[in-house]
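Left out: one protein chain. Kept in place: all the others.
Chain nomenclature is as follows: A, B and C, assigned in order of appearance, with residue numbering initiated at 1 for each chain independently.
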Amino acid sequence: MVNVGIIGAGRIGQVHMNSILTRVPNAKIKAVADPFLSEEADKKAKAAGAEYTTKDYKDILADKDIDAVIICSSTDTHSPISIEAIKAGKHVFCEKPIDHDVDKIKEVIKTLEGTGLKYQVGFNRRFDHNFEAAQRAVVNGKIGAPHIIKITSRDPEPPSAEYVKVSGGMFLDMTIHDFDMVRFLAGCDAEEVYVQAANLVDPEIGKAGDVDTAIITLKMENGALAVIDNSRQAVYGYDQRAEVFGSKGMVAIKNDSDSTAVISNEDGVTGEKPQFFFLERYMDAYGKEMVQFIDAIENDTETPLGVEDGLKPVLMGLAAKKSVEEGRPVKISEIEF
Amino acid sequence: MVNVGIIGAGRIGQVHMNSILTRVPNAKIKAVADPFLSEEADKKAKAAGAEYTTKDYKDILADKDIDAVIICSSTDTHSPISIEAIKAGKHVFCEKPIDHDVDKIKEVIKTLEGTGLKYQVGFNRRFDHNFEAAQRAVVNGKIGAPHIIKITSRDPEPPSAEYVKVSGGMFLDMTIHDFDMVRFLAGCDAEEVYVQAANLVDPEIGKAGDVDTAIITLKMENGALAVIDNSRQAVYGYDQRAEVFGSKGMVAIKNDSDSTAVISNEDGVTGEKPQFFFLERYMDAYGKEMVQFIDAIENDTETPLGVEDGLKPVLMGLAAKKSVEEGRPVKISEIEF
Amino acid sequence: MVNVGIIGAGRIGQVHMNSILTRVPNAKIKAVADPFLSEEADKKAKAAGAEYTTKDYKDILADKDIDAVIICSSTDTHSPISIEAIKAGKHVFCEKPIDHDVDKIKEVIKTLEGTGLKYQVGFNRRFDHNFEAAQRAVVNGKIGAPHIIKITSRDPEPPSAEYVKVSGGMFLDMTIHDFDMVRFLAGCDAEEVYVQAANLVDPEIGKAGDVDTAIITLKMENGALAVIDNSRQAVYGYDQRAEVFGSKGMVAIKNDSDSTAVISNEDGVTGEKPQFFFLERYMDAYGKEMVQFIDAIENDTETPLGVEDGLKPVLMGLAAKKSVEEGRPVKISEIEF
Partner (left out) sequence: MVNVGIIGAGRIGQVHMNSILTRVPNAKIKAVADPFLSEEADKKAKAAGAEYTTKDYKDILADKDIDAVIICSSTDTHSPISIEAIKAGKHVFCEKPIDHDVDKIKEVIKTLEGTGLKYQVGFNRRFDHNFEAAQRAVVNGKIGAPHIIKITSRDPEPPSAEYVKVSGGMFLDMTIHDFDMVRFLAGCDAEEVYVQAANLVDPEIGKAGDVDTAIITLKMENGALAVIDNSRQAVYGYDQRAEVFGSKGMVAIKNDSDSTAVISNEDGVTGEKPQFFFLERYMDAYGKEMVQFIDAIENDTETPLGVEDGLKPVLMGLAAKKSVEEGRPVKISEIEF
């Protein structure tokens, strides 16, 4: 039985609480910390079996009975709390991104070295049934050598301009998941990134200095090409598709809907829209990543996504930003130096 | 080169003219007969290369240069003209049904015996790309032994009550195609028919003594079960699907649409309706059946659908009518005696 | 908070335990009874928070703190334990079928009358996302007046001949779910049933006196026609589809698969098979039916499926059996008298 402390009890914190309660029998939520703990979150924490809640995450780090922490506090705290937690001897599950600053992620990496502690970063989509199936097809050789990887990733609704200002920009906030997915499906890292981007959805996003529509082309280390298309607003729902095309075939994944019902009438043949909300679409994936994190601790095995997997998509995101600024393809090596 | 005379220059007659002109290089339309030849049909006949048109089909039967006739006159004339044509030494392509009267079809069979002439009946759906693919899957053993054959056949719009009165009823007019399809997909004849039918679409059809909605269950000679569902009105278009389920799998065919375009918006994910009109859906099949008829003449081979194939669906239709009248399953042997 | 006792801790009993634990926060499992309680089930019961387990369900009925029982013991005990439980003042959730004997179900109905206790029968498919969406389309008038209801229901693997002998036969064991679904989608009861059935899957099933393949035609009270096709073995998985066709359109539901992944290669364009196992396909539905049962108790509202809903499909099943025996359509009124 792994004792867990949850740091950050917002939306995602509560998702993880619920996952552990209902799907991870070998873990127990011992404590929940949040400086602005809502009454609802407090109630959920207690219902989930937490022995105590606290405003100060340091209480959790100091708790000798706690084996692992789940960091779902605000993005700017991810890397410092990761470092403190590792120093306190805790295994860490950290929401993405670890940091927008490469040096800070590297500090986490250095701190972790030699400790034997487990570290997992929360790229939940790798645990989604569709993306898993696509990757399995690639790994099993069903499509031969990958030549072209395509990701469509469109949000149902744009964020507020307020949020955009603090988010690190679309590439570090939203596309970062797609960068991880490209690595997952290609089975290797990117070498070069070129972005053609625009502000087509909401002028406020442009005023906040960001883009909301982009085509991102990548050259992968294995020679494959990849392309991501992003929009901050797909009126028909959360659009999350992928395709890997290779020497022996192609695997493609579609969206999930609430049902398979199709109505045929005078207007056409109409099926349901894609599920609208990322929590709805990826709820099962959130559960599965937590199962694997706890299992890695119990069995002393590798986590499925280490801290390096948290670094790489940030490098890709920074290269994407630079590509937009300079209007040219940018090598990952230009970012990493 | 096969010289052809067309008897009946209505809608279907003109379809066959066009097929021969554009798709059957080894046939030539020599003459067209129709007692009420429209100006349009006359023009089409001439454009299709007909040397003459006539009001009297007997002119065609008397024409020594004509090898084959295509009978697309009114249903009640199919069997008598067939008989006359055979006696005149012509190969015959006859639209379905040959007759509603079993004895008259048997007379055609008797007349044909020993003549060496070719006879083909116009069950065009056998030549449709979808139904062909389903049957090929069955014949090639892709689904093992057939256990359940399902046909959905729904017209886009109900016929007029006027038409219903002279049509022989839904089973002989509309379902007759589905009876042929059941035989085609099962690879054998039916033994027993049970119908549950209703008048749900148009009360005028009920007043004309017919039904417009039916579920028809059949027991096939090879032990398989079959079911046809019919409606005289599917508001979304001409609904023509089938499924064969067997010991090793299932083959299913869907409708054709004008394009594969799918629009996703706030209302859902909407594709095109099935093609609305039987001529649109089966135009290619009409061409293919004509190619095969002419080829059978040229190569002296069996036509793909002989006169017996014209008889069997009529027996099934008569059994269906009796089943509705008597509210019980009816054996084909009760009809054929 | 509703205190629940579970009677029968086999496969389905354990599903309900898990549903209550993870999805029904306003219910608590107080005790679990099973004459042959397995070690695994005992462990699960304890993990689910049960205060005690027992071999004798009467312990549960005698427990004053228990408000409701969930009966998932063997079929022959459903009606007697229902009656005892009602007499002991417990709300009852009973797995299907309540009984194969109409009189015994009627006794349950009589016992329940006037008690104010809740009774729910476990036709879980009504809570499946696909079937729910189809029924919602019908209720919301999306397809107009229903004319034809079609259910495809095929099991992935045939039961053993041993099981067949005690199952009550295919119609009471397997088709009973489809009979419920026809009522659900048509929004009314059946008047008449005709079955064409065969033994095509496994000769042992025939020797055990049962059929394994069937086409079942029903006439519904609202004039609609319905048809169910059943097979005990679909090699490609658990085939659970439905279609309601009406005056203004059609709603159709397809199977669920483990992912949307489609592989295109030299062999074709291949998607995943339907989910293979009923627990996998309907796990979510099992959870939802339990939520609604507990909610009905807490809010003193009607359960979504009363004891009458348990009776009607049994009548349909008995009519189906009689139809096979006598080779004719059978009215429900012949069974019910």
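The definition used in the following text is that contacts are C-beta pairs under 8 Å (C-beta built on N, C-alpha and C of every residue); 3 or more make two chains touch, one makes a residue touch a chain.
Keep in mind the model is a prediction, meaning the values are calculated, not measured.
Only one residue in the set B:Ser74, B:Asn265, B:Thr301 or B:Ser333 touches the chain that does not appear here, and it is B:Asn265.
The residue touching the chain not shown here, chosen from A:Val2, A:Ile81, A:Ala214 or A:Val307, is A:Ala214.
Contact with the undisplayed chain is limited, among A:Arg23, A:Lys106 or A:His147, to A:His147.
Residues of subunit C that touch the chain left out of the display are 234-237, 257, 264-274. With the whole complex as reference, residues 21-23, 25, 47, 129-130, 132-134, 137, 142-143, 248-256, 258-266, 272 of subunit B touch the missing chain. By the touch rule set out above, subunit A reaches the unshown chain at residues 145, 147-148, 150, 154, 192, 194, 196-198, 200-201, 213-215, 217-219, 223-227, 229, 231, 233-236, 239, 245, 247-250, 327-329.
The rule we apply is simple: only the chains that are shown with their structure count from here on.
Each chain gets a centre from the mean of its Cα atoms; the one farthest from the centre of subunit A is B. Nearest to the overall CA centre, using the mean of each chain's CA atoms, is chain C.
With centres defined as mean CA coordinates, subunit B is found 58 Å away from subunit A. Shared contact sites, meaning residues of subunit B that touch two or more other chains, fall at 234-236.
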